[in-house]
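One structure, pasted below without further comment.
With one protein chain removed, the remaining protein chains of the complex are shown where they sit.
After this line comes chain A, so read on.
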Amino acid sequence: MEFKDNQAIYLQIANRFFENILKKEWQAGDKIPSIRDMAVEFEVNPNTTMRTFNYLQDKGIIYNKRGIGYFLADDGLEKTIALKKEQFVEEDLPVFLKTMKLLGLSLEDLKAYAAKYEGPSIN
């Protein structure tokens, strides 16, 4: 994986976990790959992936069964959605709104673009 933006590597790896959860590749109760497996996959120090796991555990998204491994929490998907929503509103949206303002776009204009949006339904 190419690490690009200014975010710490352990947070960028956390984002990959979030993607897996949001795409439902990992479901509630599923065992997730180990700290070491993840370090090998991303070619990073295992201490870095350990920080990712600690971060997700603090957020209540994954939990640890001693000696067995890490699992996705029952409400892991809901918590991930809540966390990503908060990030979207606090970090992505201000930039988006600023650009809209610079370009003189109104919310009404956006509705027209949203109607033409061909990706998965956003309603």
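Just so we're on the same page, a residue touches a chain if its C-beta (ideal position, glycine included) is under 8 Å from a C-beta of that chain, and two chains touch if they have at least 3 such contacts; residues count from 1.
We adopt the following convention: contacts and distances are computed from a predicted model.
The chain that is not shown carries the UniProt protein name "ABC transporter ATP-binding protein", picked from "ABC transporter ATP-binding protein", "4Fe-4S dicluster protein", "tRNA 2-thiouridine synthesizing protein C" or "histidine kinase".
Touch with the chain that is not drawn comes from one residue among A:P33, A:P46 or A:G69, which is A:P46. Among the residues A:R36, A:K85 or A:K101, only A:R36 touches the chain that is left out of the figure.
Along chain A, the points of touch with the absent chain fall at residues 3, 5-12, 36, 39-40, 42-48, 51.
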